[in-house]
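Structure, as structure tokens:
Here the complex is missing one protein chain, while the rest keep their positions.
This part shows chain A:
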Amino acid sequence: MADKKRRRADSDSDSASQPFKNLLKSDAQILKILKSVTSSSSSSTSKPLTLADLALSATCREVSDLSLSSVQSTIEALVLQLTHQILSGQGFSFTVPSRSSSNQLYVPELDRIVLKDKSTVRPFSHISSVRKTTITAKILSLVHQLCLKNIHVTKRDLFYTDVKLFQDQVQSDAVLDDVSCILGCTRSSLNVIAAEKGVVVGRLIFSDNGDMIDCTKMGMGGKAIPPNIDRVGDMQSDALFILLVEKDAAYIRLAEDRFYNRFPCIIVTAKGQPDVATRLFLKKMKMELKLPVLALVDSDPYGLKILSVYGCGSKNMSYDSANLTTPDIKWLGIRPSDLDKYKIPEQCRLPMTEQDIKTGKDLLEEDFVKKNPGWVEELNLMVKTKQKAEIQALSSFGFQYLSEVYLPLKLQQQDWL
């Protein structure tokens, strides 16, 4: 604590170089504001809607968690069907739910993307689909083995079982998602996991495969988010909010400064585009702890895109959006309007490339952006000024400006959308 006092005293002297520092109220006052927000938000959460509630279950497709044995028997039934087809001399084919963007639907009531019911036939005896059909059969047989042996493997393991056939991990990964859709189960129930990518640090205690983990005592790097969510349970926390960070660099800054001790919170990052495990973990935290989720992303179209993947799901995995999406994520920063508000110097802003502007304009057409007028306004501002900035742009006021001024001020003003 003595250390902290000294640092505070020091920083007062250089308030000129850290603008807006004088606006900051005391930590206690900010905490009080936060507490009132948290209590009001936790009381308002209700049971989430489902497709059935909206009478959409007939036209939309959704998968569910299946037990290992039911996955196995579904595969077996499918294989028997294939065998019948082959023996009758008709070759064989799969009927695969289409995951193309034309088959996606944003449902505003659910605030997430769902998959419509269009399917494509993947016949073996056609030159354009023979490869994918063969890979699908191969993946089915591999998953069947996993079911028999009751083990987990990574996507990379799966790829290495037949590198010659798969050629590229992208191909086996894509077919794995197809297989989930065909079987109607989540990807986790196929016993195939992705390598750990996300990390969490802060006021959270949970059990991982029976071991209790205290995320305040995980060192600077934090705890890697376990790839299979079914091992995770018993979540406890005294945090006031969850802080979702896009970038590893900002995460390290906050973790090292022990930001979660000053304002009790849980800090999560997936280091860029989120993987399935991180999304499942965030959802679980939100559901069990009922905390508001605040997102800290870059002020560029990709930052907002990442935010939308957490919130509404990705098109690639929309079949499982019910399990993967976390509703009601607030956009804390860095927002395009912050660039002028916090007087971020010109040399720290970057001009948007033509590709960036195109992505930005495309996002403006997306329903999940349109539903939030605040976001539309911010995005319009970004496309108009043609400027973007990374979280690191704040380092121009000192490396700790983010944790010591920017975030506390944002929290104090409840400046999120």
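Worth a mention:
By our rule, a residue touches a chain if its C-beta (ideal position, glycine included) is under 8 Å from a C-beta of that chain, and two chains touch if they have at least 3 such contacts; residues count from 1.
One rule holds for everything that comes next: contacts and distances are computed from a predicted model.
A chain of the complex is left out here; the name its UniProt entry carries, from "Glutaredoxin-related protein 5, mitochondrial", "Elongator complex protein 4", "Probable RNA polymerase II transcription factor B subunit 1-1" or "DNA topoisomerase 6 subunit B", is "DNA topoisomerase 6 subunit B".
In the complete complex, the hidden chain is touched by one of A:Ala28, A:Leu87 or A:Met220, namely A:Leu87. When the full complex is taken into account, the listed residue touching the unshown chain is A:Leu148, out of A:Leu23, A:Ala52 or A:Leu148.
Shown as candidates are A:Leu31, A:Ala137 or A:Leu381; the residue that touches the absent chain is A:Ala137.
Although one chain is not shown, part of chain A still touches it, namely residues 73, 75-76, 79-80, 82-84, 86-87, 89-92, 124-127, 130-131, 133-134, 137-138, 140-141, 144-145, 148, 162, 165.
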